[in-house]
Structure formats: structure tokens, C-alpha cells
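All remarks here apply to the structure that follows.
One protein chain omitted, others in place.
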Amino acid sequence: MAGEVQELLNAVKDGTLSVEDAEKAIAGKMRMEPFVDLGFAKVDLHRKLRQGAAEVIYGAGKHPRQIVHIAKTLREHGQNTILITRISEEAAELIQKELGDPFFYNPSAKLCVLGDFPEPDGAGTIVVATGGTSDIPVAEEAAVTAEALGNKVTRLYDVGVAGLHRTLAHLEELQSARVIVAVAGMEGALASVIGGLVDCPVIAVPTSVGYGASFGGVAALLSMLNSCASGVSVVNIDNGFGAGFLASRINHI
Amino acid sequence: MAGEVQELLNAVKDGTLSVEDAEKAIAGKMRMEPFVDLGFAKVDLHRKLRQGAAEVIYGAGKHPRQIVHIAKTLREHGQNTILITRISEEAAELIQKELGDPFFYNPSAKLCVLGDFPEPDGAGTIVVATGGTSDIPVAEEAAVTAEALGNKVTRLYDVGVAGLHRTLAHLEELQSARVIVAVAGMEGALASVIGGLVDCPVIAVPTSVGYGASFGGVAALLSMLNSCASGVSVVNIDNGFGAGFLASRINHI
Amino acid sequence: MAGEVQELLNAVKDGTLSVEDAEKAIAGKMRMEPFVDLGFAKVDLHRKLRQGAAEVIYGAGKHPRQIVHIAKTLREHGQNTILITRISEEAAELIQKELGDPFFYNPSAKLCVLGDFPEPDGAGTIVVATGGTSDIPVAEEAAVTAEALGNKVTRLYDVGVAGLHRTLAHLEELQSARVIVAVAGMEGALASVIGGLVDCPVIAVPTSVGYGASFGGVAALLSMLNSCASGVSVVNIDNGFGAGFLASRINHI
Amino acid sequence: MAGEVQELLNAVKDGTLSVEDAEKAIAGKMRMEPFVDLGFAKVDLHRKLRQGAAEVIYGAGKHPRQIVHIAKTLREHGQNTILITRISEEAAELIQKELGDPFFYNPSAKLCVLGDFPEPDGAGTIVVATGGTSDIPVAEEAAVTAEALGNKVTRLYDVGVAGLHRTLAHLEELQSARVIVAVAGMEGALASVIGGLVDCPVIAVPTSVGYGASFGGVAALLSMLNSCASGVSVVNIDNGFGAGFLASRINHI
Amino acid sequence: MAGEVQELLNAVKDGTLSVEDAEKAIAGKMRMEPFVDLGFAKVDLHRKLRQGAAEVIYGAGKHPRQIVHIAKTLREHGQNTILITRISEEAAELIQKELGDPFFYNPSAKLCVLGDFPEPDGAGTIVVATGGTSDIPVAEEAAVTAEALGNKVTRLYDVGVAGLHRTLAHLEELQSARVIVAVAGMEGALASVIGGLVDCPVIAVPTSVGYGASFGGVAALLSMLNSCASGVSVVNIDNGFGAGFLASRINHI
Amino acid sequence: MAGEVQELLNAVKDGTLSVEDAEKAIAGKMRMEPFVDLGFAKVDLHRKLRQGAAEVIYGAGKHPRQIVHIAKTLREHGQNTILITRISEEAAELIQKELGDPFFYNPSAKLCVLGDFPEPDGAGTIVVATGGTSDIPVAEEAAVTAEALGNKVTRLYDVGVAGLHRTLAHLEELQSARVIVAVAGMEGALASVIGGLVDCPVIAVPTSVGYGASFGGVAALLSMLNSCASGVSVVNIDNGFGAGFLASRINHI
Amino acid sequence: MAGEVQELLNAVKDGTLSVEDAEKAIAGKMRMEPFVDLGFAKVDLHRKLRQGAAEVIYGAGKHPRQIVHIAKTLREHGQNTILITRISEEAAELIQKELGDPFFYNPSAKLCVLGDFPEPDGAGTIVVATGGTSDIPVAEEAAVTAEALGNKVTRLYDVGVAGLHRTLAHLEELQSARVIVAVAGMEGALASVIGGLVDCPVIAVPTSVGYGASFGGVAALLSMLNSCASGVSVVNIDNGFGAGFLASRINHI
Partner (left out) sequence: MAGEVQELLNAVKDGTLSVEDAEKAIAGKMRMEPFVDLGFAKVDLHRKLRQGAAEVIYGAGKHPRQIVHIAKTLREHGQNTILITRISEEAAELIQKELGDPFFYNPSAKLCVLGDFPEPDGAGTIVVATGGTSDIPVAEEAAVTAEALGNKVTRLYDVGVAGLHRTLAHLEELQSARVIVAVAGMEGALASVIGGLVDCPVIAVPTSVGYGASFGGVAALLSMLNSCASGVSVVNIDNGFGAGFLASRINHI
């Protein structure tokens, strides 16, 4: 950054740049990154992580029209692939109507992708595993996020450790992954057991699936935080997006 | 207060006031403040904080007809501006029908103002900032409350610190405020960061926005209580009204 | 019980039993079981579960002299083996001095056995397994309790599932057990994984071992309660005694 | 297991088994147990506990069509009795339509049994007791589970200890049981009192019945975990199935 | 009780009572109290506290038809006044249809009284006070319960301590009560302040009214438990019935 | 109170009382009660509940010298019996040295009584019962408090319901009490069972005795709050004093 | 800030400032504020709030030598008054030895002031009130902080609302304050009651004083957050410093 300020100053000194323009440029830098202010939201334009990857809108708590407005703004600024999480079916329909194809929507994961999925350009494969069938929506949020960000994803669903042979049957897929996302609500043990079997980073996602003393995912969260297996870290309950995003980041190092 | 009792006693001594009237007056003072008893509610008439400011009805848990009854009682006692919080759309409609214009209703904040907004007479500007888009309803409760109590309000929405440049872009507005209300559900950090940037009081409002381990606002509440920035205090989760009221009180010192 | 009352009544009818004695006997039955009242404690004399098994004193919160008093009372009523849990080294020494050999004390488990251990008379073997080394004191409370109640016990320590091969190396011992006690603080997963590998009852004991979000055993407790493996039940945190006692009860069916 | 590997190796040595087939067989053993992979679920085929007993599908979080698919797969592999827990009325109807009679459905327990109930072959009687009337759905989940797994069950409902005579009136049934399942939401005390009256294992099931400081079953759960009566263990809140399954396991030892 | 057994024994001895009848009578006493077993519920017939007072049915979790069944059984056994708590409007209608007048129903308190209210025969007056308007349903549960059990009740609603003059205006009513029930959700302080002003027992009832960090009544519950005022005890959140019942018991000493 | 003000006013009118004195007297009444301000503490002089009863000092968090200062102040104002709770042995010794005999100190309950115990003048007997031996210190706080306030107390210790015959053996003492204080840490069930056996008020005191999931008394607290037995109310964990005080209040109605 | 950058740019344009110096100056502004990096700590030099006021060091978790190092650095940069919170007696002694007089230390509040207290220059008086005697250390942290920052402070200790007359006796002091700090552990009600009596801002400080269900200050914290009185905000448990600092900030508006 320092280099750019030096350039500006030299230009001022040389008289090729007015004080006003230089001041504006420097002020911009002090704020660091450009964004568009829509009043109810500031749309980041700087997060374009790499060629072809998706920009993300967090849909929860936003009115369908607000989402459309943000998505259009991103499109206008050249964003091809746009990922929208936690978006209702109603809002998804409005978006498809207004922004057209290509369009992807997964109703159980409440996840929408506008534009084409990019070609995978991550270094390896991301495995997304679940303890049970009911964890699949959160797992899909992670998997589709990773795919929209340019990763190859292998899904291993219902491999909970209470039936250990189901987990071990996939030992080779687990051991050849570059990152693993372990998604579980009633079997927090899944992250622990997988973490002990592999030597790549494991991102654990507790889900709010379960009943009674699962306390909306708290039991799984605590179980995962206390995992004795090294190399395991945890994201928020049901945060499939966060896990998929982080997995992609690690896979693109 | 003592002076007034002395006056009464002198009047009794002088014979210009009967014992009965004096007794009644003193008993009244011992209870301190007048109110009207509607059976289901005691309507305070003493809270008129200053010329032109609003009286407040907490609408939650009250039947629409009860709210109308209280509002009418306040009107009859000369209250021009009446603020009603946590009031359903149905109740708001009934009130407009029964008490007429001028009438203001914000459906997402569930906030209603009867009568004219007063001219701002607070000493400075109150800034109301939010971490995200979904925090806006609580922020509006704070902002409109402050306006109804006679304050100038600047709204800075979606300036969460996870995109720090969005916060810093408003540094000047923040640093010239007299009081700041920082509203956030997923970014409890907002209060901490703002608190470190300004030297006016910061009132933090955790919101119940979020999912998973946000626990209905508890994560933001704890984050705000543990803020290392001095000058920050906290009100109840989603208590936009309380923050707006306190901000107004400080702004009117 | 009904039969005994009938006998008493017949004896009254026949005149072979006085009304007073019958009344006393019936009153006794209504209270059901004999005990000795020491003032500060009521010593049960009816719990002698079977020939040779141990009677139990819960030592926590009792003064060493109180424990000695209770132990002597049990001895006087013919109890050979007496198990004392949660007893300090100081109290254990006093007991050995006062009640003599044979005497056994495990300082980490804070467990004392007075008198001879009985010959194992349970139907099978009880396996006591731990996730880590720090769980051993609780595991010993379970194991010694089971031994004092007449059971053969196999100890499998440090077989946590984060190193799954350590667990699987003992598959045959686990699968040939009649009851398994799974003790773990940081690896609540242990109960889940073992529960899925065997078809005997598994009693899970969370321990207060761990740090941070283990919350004194709560993480392990919740993990165990949410186990997807069938056949698993849970006792209180650190309740090695309860697990050993229940395991013995099942092993003696 | 070792014996079987030896046999395979000898067959390879003798030339009666090809390397390929031996490799496949050994690999299978290393995964331990057969299952059918339906994509969204791995169906265990190895849990057939004994002749005539039921296989179990956990219905929560599964689509009705997924349940039908799993049930059909189990049928095709020779499973006569299939127990489906936490299944909606809608899903139950679909199953009856697709898989026909004999069919049993308990709408309050949300429990479905496909095929005939087996003849009881457990060693004794399982008593299922509840503290109140509202605990009955969870108790029925336990009772029907036990019946589907081949047990004789006695139901003692509304025997809460706040009216102790109601509990004591069933002393004989309690004392002659082989295992007791104690189900209670507001009277966690039930497990404690019953545990002190009998010498068989007591499986305590907290229910989410109650209000206020019952916290969805947490009060009962803690009360049961802290029970001073020996021989009591606990399963998850509302986990009638787990209790019935474990009771059956103990009753079949 | 002992006297009655003696009588029975003497009758046996005299031959005026058969062994069989005596045995049955004694067995009955050992169970202590009569009840009617309806299968899903054991209806107590022994709780008739005094001439004219109400019997109670806890309606939550019971089917309307079950409630009708229990109520009819109580009627048949001579119970004139029957109090039914936590009963839906639908169930209340069915009851009125089946059991007829006199009939009382309070829909916000979900409380039903069958038969005539008894004449007050308690020694003094019970005051039921609330902090706010939204606490009234719980307060009514307490007040009507007390009335149905034969007490004179004074209602002081919306006297929360945040407007202290509203509380102090009723000082005389508070100080002349024999028992006070203090009901509050957001103003747990109410019990503390009242407790310091009077010298009769104060029964505090936290309500689940409130939002944010009120946590469904937990804040009020803790505030009340920590009250520095002596003479205050607490019942479960929203347990108006329990408070009214206990107040009546104290008022009838 | 109104009458007294009237008298004062008449005296002013008659000239027999100066305005100044009247003003002072009325101001005093408006503050309601006399106290002595020691700077660090305001000593109430108005709580003398009845002839001979004890005044109370809460010792926790006070320096021994502060306690002596308060006690002396009370003595000087004519208080004969002074109860000091939560007082260390060191402070108790200092008090005995400074204020002399008669002096009573219970080191496990950390309770001190200065002066003579009054003659019992309550209407009936207060029973103080405990679930176990370790609950005795809290029970003694309740029992001695009640005795210092002029009540006859019966102690029933170690009558926990896990050995129900120990509870039932004292049925007559329980049923003839006027108030019962039920103290328990691991057997919250005690209050429930006793509450169902008697028809007098039961004050439940959870204790912090226990381990694991007892959570410092929370398990017992919740169990007691959820008691299905009517007539039970609860005080703070370990609050023996509060229970004894309230029991005395009820016993003196 | 913009103006300063413009000046720099003009100087560059005029040739009176080199590009290097301008770049350095601008970079400095982008980092905003000067501090001294001691390796283990960054010492802020920009917080000098106003002439004569104190700088603050948070002593907890810092080695005595580290504190001395920071204090010396501040001294060297011209800071006269230095406030050190949460500092052990040992560290305080070391500081006095190394940095000399004037020196103030309050051992119960663990608070140290180096240098002279400034003359009060705040607009009004800050009242610091406590519910009980044990809350005084936290109150002193607030009071001395406010004094060190240039405020006049009135202390009202032991004015808990369970003895309401003690609170009301100070009504005039409360009503003439500009800000009130209400400190309480067992009487969270204090903030509520005071908040309803005054019209200045009230800063509530929960303390960890109490036992049982006070949960280390959580009960008071929740009670304060739920206060119905407007104008009340809350800081962290035991955070006397934060309250005193904020009170000073409001008093200096």
C-alpha cells in the first residue's frame, strides 16, 4: 500500500495530479476497500477472491427485494457467480424471475447459486461427511458453497460412528482428502474419530438436529470442541457455509 | 419536597387550610406521584420528562383495547406525543382509527407514534449504528424513540466490523456524535470497536438476530459486556427503546 | 408381604400373639425395612444384596469419626465387606487404625474397602474402559466397586477413539463382556463408538477431566446422552461407584 | 474373527480360494459388517439381534419416501418385524399403503411397527412406569419398543411420588420386575424412589413435559442423574426408544 | 393410624372381624389413601382438604375426554367444586357441555371451576399483586385458585417498583394481608420490595413474560430467589396455581 | 399511619406543636422506619418482630470489627437476642470476647446467637428434615434460626427418599408439624415426597452438597421448583436462614 | 483528518515537504494514534482524555514488573495521574517503591492511584450507591475511578431496597445527582427502584457477591438487564472501573 501512496505523492510533486484528486485517492485508501452503499446494506466489491469464484449474500433477515437489489448490484460490477445462503423459496423464485438463468436452488439447504459454477481449481478434494441423514441440509450448504468457490467435493453421508463399519468403509476417501468437513448433530463423535484417522485439517460443523439434551446443537458443539484429535476446529452450529468457505480457502492455499 | 410540607403546615397553623385537606395533600406526597388507575394498569402522569417530549406505552402483553384506553387517558391529561412500543399491526390500526392523525407506524420495529414528533432540543446528535441488515428493526426502535423524545438522529446501518472499511468510512460521523447506540446480533464486536474509536458514551444493544451459538442474543450480550473499550454500557437484548430513551436522557443533560 | 400379615393376624386370632406385638410387627412392616438411627445418619441394614457382597458408605460430607461410627455399626450387624467411597486419606487412616485389617485404600479413587473382597460370583466379566489416562481414578472407583460386589473386572485404560486403533485392538475383550463401563471426560465419543461395537449394556460415566468447554464434565455428559448407539445409558459425572454398582447388578441377574 | 481369517488363508494356500476372493473377503471383515448404501443412508443389515426381533428405523429428519425405501430394503433382506420411531402420521400412512399389513401405529408415541410382534422371549417382565398422564407418549415408545423386541411389558401409569400411595400400591409389580423403565417430566423423584424400593436395574427417562423451570426436561434429567438410589442410569430426554431397547437387552441377558 | 390398626387387631382377636377383612383393611392403610384407577390416571379421593373446598385437575397434557372422565369420577365421589388448571378453551367447552352449570372459565388464565365457589373461610385476606399488566393471567390463576379454595382475595395489578409510588399507594392493603402472592416477569424486584414492607409470608411467582435476557422467567426467578427480604419463598415460573394453593394453606392454618 | 398524621396536624392547628417539629415528624414517617447509619451499614431498629425474638446480622462479606460494631449498636438499642449468620470462627471469637455470654456458636452452620434463646411462643412445631448427612449444616442454620425466633423445632436428619422406609418411619412427626423445612442437595425428591404426605406448608431448601451434575445445588433447586406436590415453595440454595425465618413467620400467624 | 492530509499534500506540491516525510506522516495517520510498543504491551499515549485526568492500567494478568514498566513509560510521556485497577498488594508496594509518592492504594478495591487526584471539573455530582455492605469494594473501584478522572462523588452504601426506608432516606441526594452508579449483588432490584425515582442516567453494576442461585453475579446482571425503569444500562459483573469511567464521561459532557 505504501508504494501506491508514494506514487501519488510523486505525481502531486510533479504536478501531474491535483491535490484534490490525490486527497480523494488517499482518503479512499484509508478506508481501504470500495463498497456500494444501498442504504440498508453496504455491498462489498473487494471480496472477489479469485477469477471465477462466487460472491456471497447472507439471505437471512433480508427482504427478497433487498436480496435482488444486492445481487443486481454485484452483477453490474461484473460478478459472474453469486452464492445466496439462507434464502426462502419465495425469495429464490423472485430472484430467478428477475436475474434469470443459469440458476440453482437447493430447498433443504436454502441455498441459491446465480450464474455458472466455476471449474474446480482447488489443489485437492474436499470431503463433506455427515453422521446421519438429517444432517444432510447443512452438509449440502457446505458442499455447494465449496463447489461454487471452485472445489471438487466428495459427499459421504450417514457415516456416523455408532456404526463404525460405515465410517471405516470410506477410510480411503477420508485419508486422501485435502480438507474434511464433518457435519453432525447427534454424533459429535464423528469429528473426533475422523480427526484421529486422517492428517489433513478437519472442520467440524455441529448441527441443530437432535432432541432432548442435544439442546439445538450445543451437545455436538461441545463434543467437537473437546475433541482429543488434533487438527480439528469448529464453526458455528449449522454453519455449513462457513465450513465450505474455510475448506475452500485451505484447498486454494 | 420538605419546603412544600412546611408551607402546608404553616397554612394549617394559619387556619387557611383544613386539617383534612392538609392530610390528603401530605398523604399524596408520601405516595409521591399522581397516576390514574385503570384497573388493569396504573397510568403514570408524572413522567412528562420535558416540554413536548413523548409519553411511552409498552404494548407487549396488552390487549389492543387496553392500549387505546391508556392512550386516550394520556391524551385527556394533555399528552401530545405518545410513543407505543412492541405493538402489533392490528392494534396500531385500531389506535389510528380511534385516535386519528398525526399517526406514525413502523411495522418492522412494531413502533407507533401518536401526535407530532417534537422539534429536536437535545444538545447534539445521536448516532444509531448496526452491524448488519437484520439488526435494523431494533435500531429503528432506538432511533424513532430518540426522535420522539426530541433528538436529532443519524443512522449508520450495516457497518459491521468484519468489513472494517465499512465502519471506518463513517469515522467522522461516529467521532462527532454525542451518544452512540450500537446495535448488533452477530457482531457484538461492533460496540467494542466503536467504543475504542470515540470518546462519547456508547450504549450497546444486543439483538436476537443470528443462529446456532448466538443463543437468541446471548453471544452478543456477553461480547458487549466484556468489551475492553471504556465508556460502553449495555441494555437488554432487543431493547432498542431503552437505548433510545437513555441516549435521549444523556443528550438532554 | 401380604402373606406375613396374614400369619400375624392368624396368630392374633389364635391368641398366640398379643395385640401389642402384632401391632408393633405390622407397624414395622409398614416402614418396610430395619435401620439403625445414629442421629446424624440412618444406617440401612437391609441392603445386604447377597451373601458376601459389600455394604456401602458414601464418605463425602461425613466426618471421619462419623464414618468410623457407621462402619462399626455395620460390622456389629454382621457385614463383612464394607465399601467406603469419596473418603479422604486422613479418614481412611483413622478407619484402618480403628477397624484394622484386611484393609484396602486407593488414594486417587478415594475408595476404601474394609474386609476381604468376595469371590466373583457374577455371571460374566465387566469391562471398565477409559478414554484417557486422567479418567483412571473414576474408572478405578467403578472397577473396585464391582470387585467388592463380587465381579470379575477387566480394565482397558487409555483406549480413546481419537486413536481408533487403540480401541479396536481390544475388540474381542469388549465383545465378550457382559456389561461395559465406559469412562471418559474429553472423549464422550467413547461410549458411542463402543456402544456400536457390542451388544451388551454399556454404562457411560462422564468425568470432570478436561478444560475449557468441557465444563466440568458437561460436554462428555451431553455427548453420552446423545449417543446414537443403542444400549447406552448414563450415570452422573464422576459417578464411578454408581456405574460399578449397576454393572454388578446387571452381571448378577 | 481371527479364526475366519486363518481359514481364508489356508484356503488360499491350498489353492481352493483365489487371491482376489480372499482379498475381498478380508477387506469385508476389516469393515466388519455389511450394509446397503442408499446414498442418503447406509442401512445396517447386521443388527438382527436375535431370531424374530425387530430392526429399527429412526424416522425423524427423514422424508416419508426415504423411510419407505429403507423399510423395503430391510424387508427384502428378510427382516420380518421393523420398528420405526418418531414418524409422522403422514409417513405412517404412506408406509401402510406401500408395505401393507400387519401394521401398528401409535400416534401419540409416533411409533410404527411393521410385521408381527414377536413372542416374548426375554427372561422376565419389564415394568414401564410414569409419573403423570402427560408422560404416557414417551412411556409408550419404551413399552412398544420392548414388545417389538420380544419382551413382556407391564404398564404402571400416573404413579408419581407426590401421591406416594399411588406408587406404593404397585410395590409388588415393581419388586418382581427384571428391569424398570421410569418415565417422568415433572417428577424426576420417581426414579429415585423406585430405585430405592427395588433391586433390579432402573432406566430413568426424563421427559420434556412440564413448564417453567422444567426447561424442557432438564430439571428431570438432573434430578435423575443425582439420584441417590443405586442401580439407576439415565437416557436422553424423551428417549423412550433407547430405554425400551436397553431394557430389552438386559432382559435378554 | 396406629390406633386404627389396634382396633382392627382387637376385632380380630374378638372374632368380630375376619382375618381376610382385617388383612385387606391393613393393606389399604399401608397404601395409605384411596384412589380410583382410570388406567391413564389415578384419581385421588383423599385430597378433600376441608368441607366445601375444591379438588384440582392439572389439565395440561391431558385429552379433553380424559379431563371429563376424571371430573365425572370426582363428581360421583361427592366433590362439589372442581378446579381445572391449564385447560384449553376447547376442553373447557366440552366440560361445560357434559357437566353443566355452575361453570366458570377464565380464558387468559386457562382456568376452569366446576360447581359453586365456596364461602371464604380462611382467616384473613390474600393479596395478589403483579408487576405489570402482562402478568395478570398468572395472577388470575393464583387468585381464582385461592377463591375456589375458600379465601378472600384482593387484586393489586400493575404495581411494579420501577414506579415506586404505584406500589406505595397500596401500602395499607399490603400490610394488612395475611399472605401475599407477588407475581412478576420483568420486575423480580417486586417480591424483594414487598417482602421488606410487610411481615406476613410472601410467595413469589416469576412469570415467563418479558423478552431478551428474561429467558422465559429465569431472570425473575433468580431475582426472587436472591431476595434479601426475609419471609419470601418462590414457586415455579408461571405456577399461579401453586402459589394460590399454598397461600390458601397458610391462610387456613 | 394516616391517623398519626392527623394527630400531628391537629396539634399544629392547636398550637401545641411547632411547625418545625411537625415537619420533622412527618418527614420521618415518609422515610417510614428508624435506622442507625454506621457509614458502611444502616442498622435497622424496626425489625423487632415481637417481644423476645432475635434481630439478625448477615455476616458474610463483613469484617469481624464491623459485625461487632453492628451487634453493639443493636445491644445498645435494647435488643436481647441477636442472630448472626455466615460468620467465621475468627469473627465469632472476637464477638464472644467483646460482647460476652450468653453466647452460642455452631461452626458447621457458621451461625452465632448472642443472648438467651427466647421461650418458644409459636403455635406449633417446625420440622426440619434433611435428605442426607451432608445437608445438616444448612439444616442447622434453619433450625437454630427458628429456635432463636421463638419456635419449637424437631430435627429429622438423613431421611432421604432413596431409602423410603427412613422417611416413612417419621410419618407421624411429619404429619403433626405446622410447617416443614425440607433440606436436600442430592435428593431434591425429598420435598416432593414430603409435600405429598402432609397438608402443612413445606419450605424446600436446596443445598450445594453433591457432585457432578448437581451443579452446586441447581439440580435440587430445579427438582424442588418442579415438585408436583402442592404446598411446596422454595428458597435460595443453602438459604437455611431464610427457610427458618419464613417457617417462624408462618408458625407465629 | 481530511484537512491535515490536504495540508501535507499542498506542502509536497510546494516542495516544502519531501515525499518521504509526507508518506511517513500519512502512514502514521492511517494507523491513527501513537503508542509505545513494550513487546508484551502496546501503551496508548492518545487516551489523555482531558487536562489533569488519569491514564489507566488494567493490572490483572500482568506481572508487577510489567506494570511498573508501563507506569514509568506513561510518566515519561508526561502523564501525572495514573490509575491502576485490579492490582495485588505486592505489586502496589513495588510500584510505590519504584515510582514514589503521591501514592494511593485501596486494598479491598485493589485499586491504586499514582500522582495527585485532579480537581473535580465534571458538571455535577456522581452518586455511587450499594445494596449491601459486601458490595463496597466494587463501589469503591467506581468511586475512586471517578475521582481520579476529575469528579465529585457521593457514596450511599447499604441502601438496599429490601429495607426501602434506607433507600428513600436518600431521595434528595439521588434526585440531585447527574449520574448514578448502582452497585448490587443480591439486590439487583436496586437499579430498578433507583431508576424509577430519578431522571438522570443510572449505570448498574452487578457484583459477584451472594451465594447459591446468585451464580457469581448472574442473577443481579439479569435483574438489572430486565429493569423496567428507563434510563438504566449495565456494565460487566464487578466492573466498578467501567461504571466509574462511563459516569465520568457523562459528567464531563
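Order of writing sets the chain letters: A, B, C, D, E, F and G. Residues in each chain are counted from 1.
One rule holds in what follows: a contact is a pair of C-beta atoms (placed from the backbone, for glycine too) under 8 Å apart; a residue touches a chain by one contact, two chains touch by 3 or more.
Here the structure is a predicted model, which is why all the values come from computation and not from measurement.
With the missing chain put back, one of B:186, B:200 or B:246 would touch it. Which one?
B:186
Out of A:26, A:161, A:209 or A:232, point to the residue that touches the absent chain in the complete complex.
Candidates A:26, A:161, A:209 or A:232; residue touching the omitted chain: A:232.
Could you pull out which residues of subunit A are in touch with the chain that's been left out?
Against the left-out chain, subunit A lists 1, 49, 56, 123, 171-172, 178, 199-201, 203, 221, 225-226, 230-237, 241-243, 245-246, 249-250, 253.
Could you list which residues of subunit G touch the chain missing from the display?
30-33, 35, 39-42, 44, 46, 58, 60-62, 66, 206, 208, 216-218, 221, 236-239
Considering the entire assembly, which residues of subunit C contact the chain that has been omitted?
132-134, 136, 157-159, 163-166, 168-169, 209, 211-214
Definition applied: only the chains that are shown with their structure count from here on.
Averaged over CA atoms, how far is the centre of subunit C from the centre of subunit G? Could you give it in whole Å?
54
Touching two or more other chains, which residues of subunit E qualify?
30, 132, 163-164, 212-214, 218, 221, 225-226, 236-237, in rising order.
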